[in-house]
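All protein chains of the complex are present and in place, except for one that has been dropped.
Letters A and B mark the chains in the order given here, with residues in each chain numbered from 1 onward.
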Amino acid sequence: MNDIALLIIAGLSSGSIYGIIALAFTLIYNSTKIVNFAQGSLLMSGAMFSYYFLEYKQMPVVLAVVLVIVATSLLGLLLKTLIVDPLHKKKAELFNIIIATLAVSIVLEQLFSIFMGKRQFRVPSLIEGDPIKLGGNVMVFPETIILIVVTAFCVFCFWFLLNKTALGRAIQAIGFNREAAKLAGLKTSKLIAITFMLSAAISGIGGLIVSPIMGASPYMGVALGVKGFAACILGGMGNPFAGFVGGVIIGLAESFSSFYISSTYSPVFSYLILLVMLIVKPSGLWPEKGGD
Amino acid sequence: MNKKSRIALLILIILLIIFNKSRINPYYSQIIQMIAINAILALGLNLVFGHTGQISIGQAGFYALGAYTSAILEIKLNVSFLIAWPSAVILTCLVAYAIGKPILKLHGHYLAMATIAFGMIVESLATNWLPVTSGHDGIYIPTREVLGPLVAQNLFEIVVISTGFLYVVCENIEYSRIGRAIRSVRENEIGASAIGIEHSKYKVMMFVLGGGFSAIAGIFYAHLNTVITPEVFNMHTSIQILMIVVLGGIGSNIGVVMAATIVTILPELLYGFAGYNILVYGVLVCIVLVFAPKGLFGLIEYPKRLKNKLFVKEGGNGIT
Partner (left out) sequence: MPTKQESISEVKPGGLSMKKSLKVLWLIMMVLIISMSSVVFSQGTSEASTTGPLKIGYIGALSGNSATMGEPARLGMVIAFEEMNAKGGINGRPVELIALDDEANPAKSVTQANKLVQQDKVVAAIGGPNSGTALANRQVFFEANIPELVSISTMDDIINPDHPSFKTTFRLSASESYLIKTLANHMLQKGYKKVGIIADTSAYGQTATKTIQKWFAEFGIPISKIVNHEVSASDLTSQILQLKNAGSDAVFIYNLGPDAALTLKTIKQFGWDVPVVGARGLNMQSFIDLAGSFGDGIIIPSDINMNKPAIKEFKEKYDAKYGPTSNYLFSAMGYESAKILFEALRISKGKGGDDLINALEGIKNHPTILGQQDATITFSAKNHEAAQAKWNVLLELKNGEFVIYDEFPFER
């Protein structure tokens, strides 16, 4: 029983990592139909900035957090202005933009490795401390709790933003039909910029809460991005909760298959489950609006 | 065979006569080998993505299947290469069919994810199924012994000529009746089925062919390199092949071959930028993608009205 509780927490923990990336994916996707393959690298940027401000410069926690979020948001804005806008003006196919984001993730990886170093870096947890007893024999580090709680909170905030605020509804309107939204008077370019910045900001927060567990490294983005993408697909792109749920399912599949079947072949089982899910329910658990 | 491919083949044959392997220094012949292999991989993906618009980020999985199947048959089961090579291609095509049929119902990023999952599963099996693949130790293929001196000595030429041949095959497909049908799938799935073209049949057909091409590339890689290890067959490679197709111009066979050449040679040329070379490579790719979205040789053109429709689509229909 104790084992199962620990495995569930492990699944929630990994799931939150994938889920927060999925949340960022979903946000951009819902408003622009772009699958931003640089999302993992944005989380990496968040992690590297976290190292820089929290560990290297030893800044006070609150200031560092703000700086990390600002820095990653700016990266998001740059991505939008330098890559997405020019391609959109050229009426490029959606998919060219997507491939361009792949190239951007390579560039980000290289830039960070050149400017900050090629190794892995330590990032302290926002709250340091010994493992906390949760009941029975179940102990959890504060950073794991922060990871799960903050992710859930972000998911909730975005659900609230998208469904209960004017800004959110405007963003969704653009996703439905950009031309119509423009005609209705919405400043589409500005709103999309905000979307990119928000998405990057989430990734920045993601970097802050993931790096105390996994460390920060310029090369960590791609692998996490793929898992985050998988979480999106599994959960569906329909609403902010979808990615989180998808992520948790993947995380649970990983920890349980690793424990009960084989730790060596665990990736095979996780991806098989994903494949089966895709064949059986192609649009995910919460299909995006407008159908697939 | 159209004019373009005739010219290209002629150039290729002339080049081969002038520069047969014994006269080229091994550094260059090794690069040409990699160009050939990357070109075959890209041509294969081009059939799937360029012609039928189905995105695949799992080509490395078929690449691995070709390489490992031929190696295992030859080395562990002592099968002659004359049987091993076709068997490897056929097996890979069968797997492509088995995987393709269910997943090609998906579109856009859902399909992309399915192909990624496939690639990851193959990679994990290649890495961890030690009794069969020897994992990271790799499988050694003593090319001379396995192929016999005659074939081994001329393997380089065989590979290069095969590349040219496969290119011609792709061009022929493009210009044939099948090609027109396939392109109609790419441009408008609903319209195509309205005039009776069974697009799912063509999607699967191209996917299987793409798998076959990748398998051939894998067999060549295994025998030219004399050793295969799992790291080569990872998602990074799948992404590189996709980049080549995009840079070359989706749908253009000559484009992807040129792009394969450039992508293979570029890291060598960038050597002067020691430490910054991958960065420069990434930035160059970004610049090409932003300023020439159709790729270097983008020859596929859409009627204007279709393009507008694609961009302000309601809901999501994925990438095409």
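Here, a contact is a pair of C-beta atoms (placed from the backbone, for glycine too) under 8 Å apart; a residue touches a chain by one contact, two chains touch by 3 or more.
Computed from a predicted model, the values in this text were never measured in an experiment.
Novice: Please pick, from B:34, B:103 or B:288, the residue that touches the omitted chain in the full complex.
Specialist: Selected residue, touching the omitted chain: B:34.
Novice: Thinking of the whole complex, not just what is shown, which of B:60, B:84 or B:232 touches the missing chain?
Specialist: Residue touching the absent chain, from the options given: B:232.
Novice: Need a quick check: the contact residues on chain B for the chain that isn't drawn.
Specialist: 4, 7-8, 11, 15, 18-19, 23-28, 30-31, 34, 124, 127-128, 130, 135-138, 174-175, 180, 184, 225-227, 229, 231-232, 254, 258, 261, 268, 271, 274-275, 277-278, 292-294, 297-299, 301
Novice: Just checking the interface: what residues of chain A touch the absent partner chain?
Specialist: 3, 6-7, 9-10, 13-14, 17, 90, 113, 118-122, 131, 139-141, 210, 213-215, 217, 219-220, 223-224, 251, 254-256, 258-259, 263-264, 266-267
As a working rule, only the chains that are shown with their structure count from here on.
Novice: Express in whole angstrom the distance between the two chain centres, defined as the mean CA positions of chain A and chain B.
Specialist: Those two chain centres are 31 Å apart.
Novice: Note which residues of chain A are touching chain B in the complex, please.
Specialist: 29, 33, 35, 82-83, 86-87, 90-96, 98-100, 102-104, 106-107, 109-111, 114, 176-179, 222, 226, 229-230, 233, 237, 264-265, 267-268, 271-272, 274-275, 278-279, 282-284, 288-292
Novice: Enumerate the contact residues on chain B facing chain A in the complex.
Specialist: It comes out as residues 55, 102-103, 105-107, 109-110, 112-114, 116-118, 120-121, 124-125, 128, 235-236, 239, 242-243, 246, 275-276, 278-279, 281-283, 285-286, 289-291, 293, 307, 310-320.
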